[in-house]
Every structure is written in C-alpha cells, then in structure tokens.
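Just dropping this structure here.
For this view, one protein chain was removed and the others were kept in their places.
Let's turn to chain A:
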C-alpha cells in the first residue's frame, strides 16, 4: 500500500479504476453479466484511492451504515476475509447490494471524491468481497438452538435477511414462499445480466446450511395463516415480507390488448419461467420488433434491456419527464443507452391501437413539458396541446409502479394497514400485532434491496429482544 513515513498515503491522482465491460452490441445478444467486476489487483488499486476519512461521509450515505473505510482498509491490506467480516456486521447481501444499490445517491454519492466523478467505486469493492472472500471470512458464530420458532413470509431480500439473522442466533426459522423458488424480486424481477441467479441461489443455500427451512408453493393467507401458525404449529413470532405486489396501470384505452404487458409479467416470464428458451421451456412470451417501455426506473430499464435480448429491432423508453428525473440507477440508464435503447423523453401515452388481428400495433403519445415542482420536488409534466403523434409498437411494457399486496389481511387479520394498504410498522418493524413484524416493500412501498435487507435485519433483532424478554 502506498505509504509515506510509515503512514498510509492515498493515491490522489488515479481516476476510478475501470472494470472490463462486455461490448454492448455483444452482450445485448444474450443474458450474460454486463461486466466482470474487479480483479484482485483492481480492487487493491481502487482501495488505494480511498482517503480513509476521519468522518466518512460515505458511511452516512449507506442506508445500513456499512463501515466503508474499514472494509476498504482491509482490501488494501490484502485481508479480504477481514473486509467481508466488516461488511457482514451491517449487510448480509454484499454480492447483491454491491451490484444493485443506487450507489450514486447513497455511499458513492456522498463520498468526498464524488465531485469530478472520482468517487470510490464502493459498490464494486463490496461486490468483489462478496463474490470472492466468502471462504476467507470468519464463519459467523452460530448460537445453539433455543427452541423458539419464527415464520418468515416471503423469501425476497427482506425475508432472507431476517431469516439469516435469526437462524444464526439459534432460532428455528421456516420461510414460506409463494413461488417454487426463493429470492423474490432478485429472482423473478432483476434480470440475469445484472444479477446472476447463482448469487441468489448461493444466499438461499447458505440459509439452508444454517438450518432455515423453506416451504415453497406456500401462499400464506391461503394455505395457512398467522392464527394457525401460532396456535397449531407452535410459532412464536412472524415476519411479513411479502413485497410490494399489484402492478399499477396507465389507465389508457387499449391497455389490455394482447402484446401490452406490465413489467412484472414481462420480466417474470423470462427470469423465472425461462420464456426466452421457449419451446424448450413451455412458457411463451412475445418477441416484439418495435418495443415501447413506459417508465424511467430500474424496472423500466430491465424491461427495455430484456426486450433487446429477446431480439427487438427497436426499443424505446417513453418517459413523462427527462433523463435527469429518471429514478433508475445511473449505471442502468447508461448501459441501456449503450446497448441501443432509445430514450423518448417528455411524452405520455394516450392510447394503444390494434392491428387487424387484435394485437397492439401502435401507440398514440402526446408531448409533455415540465412545469412547477410537485411535492416530490420534481418538476411536474404538463401535456402540450395538439402535440399528438404515433409510433409503431408490437410489444408495450408498462413499468409505472405497484400497489400494496393483498395478502397481509388474509395472512394476519389483526395487522393494521395504512390507507394505501401497506403494513404499518415502527422503525423496528413492529406491527399492531405484538407477535408480528413486517418490513421491506410491503411497509415502505416499492423501494430498494438494501432497505428491504436492513429492515429484515432490524426486525430480527427486535424480535429476539421481545422473545428473550
């Protein structure tokens, strides 16, 4: 490590350490990962740029306050296992969060080097440790069984985090999952090229090794419920992490035409059901020539880039505001554009129209202009009169957000919901039912992996406190 008089001296001149990205035109042919991440040398070089701030701003930017300079120092020392140990104090999913966190708004956005685009690549470093240092890290201490049983509902990042934390502390955990496999959005939503499924599988396998039981094909609220789990099956507590749920729609004519998808369906058919391999796999999907995606978030980017990989000639991302207002991670927007996704800003759909066979064939749009900021601080778009125009579209995908999942009421009737149907929970995940905790998207509305993960971990500790009292 670079030193002066025996003291660490950061390499101030170097730019952000680059990483090998697959060529856009090649990677958009299939679902291979977009980049190969850091090598050991890259990681050390990047670690050598960190200023090791006394009052690290990056840590404040991380929702779970990972000791970032701490793990970076370990990388510098070549002690990768030690680095992962530090991350694990705060996060259970470094390989995932290192890839999907909106770093530019969180840790990296807060890094003192962020002006001039020189922020430390914290996400890449975290991912490097998560991917490569598992065998070097200390196996977390596993407490002997205490005989207490917890039911976790949903195997997304929030459920996974809660289950892992509890299992390590001697609890007997059963995860109930509606689908036939685990991971939630990490499995059926975020595509392989951003988050390889073997990473999700590794996390689930890890939990199984800790003794966590998985009950797949089990929709809580239908096949069982809180009452039965507590009164007949001997569970002591429950964590509800069922995700956000029901998709929202644009509410314009023609939205139900064949060929118009909501992103959840479009992505699930491919990520979970392998529709790209039809007819080897039985689930079909539509391979559009001209695909139009509505939205500007991560979900929209994933749908647009999936459309390219399904062989579309043109993929247009239609958004009500401009690129600057898009909530997607900057990297996703960048990668999407590199791969050939065309951004059509400041438009709003008016109507989908069908061809003679009844399939969607074009969409009528109108132009928008930005007016005064709304309550979210973003400038509110207004339609420009007389600006209507049409574009061809044989597959349309809407990615404009979700409403609350309907299962909490069925799963646990005493749990209070807010007026939008999300679960009311305090900062420790406690709900109005003293035996039930909740967290992740079903509490916050659609949010992020790291917040869902953090909520699961917090709830686990709150539960342990309550169950040990």
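Odds and ends about this structure:
The rule is simple: a contact is a pair of C-beta atoms (placed from the backbone, for glycine too) under 8 Å apart; a residue touches a chain by one contact, two chains touch by 3 or more; residues count from 1.
Following the convention adopted for this analysis, contacts and distances are computed from a predicted model.
The chain absent from the displayed complex carries the UniProt protein name "Dihydroorotate dehydrogenase", chosen from "Urea transport system substrate-binding protein", "1,2-phenylacetyl-CoA epoxidase subunit PaaC", "ABC transporter permease" or "Dihydroorotate dehydrogenase". For the chain missing from the display, the contacting residue among A:110, A:224 or A:431 is A:224, taking the whole complex into account. Shown as candidates are A:268, A:298, A:431 or A:462; the residue that touches the absent chain is A:268.
Of the listed residues A:283, A:314, A:338 or A:432, the one in contact with the hidden chain in the full complex is A:283. Considering the complete assembly, chain A touches the hidden chain via residues 178-180, 216-219, 222-224, 243, 245-247, 249, 251, 256-259, 261-262, 264-265, 268-269, 273-274, 278-284, 286, 358, 405-407.
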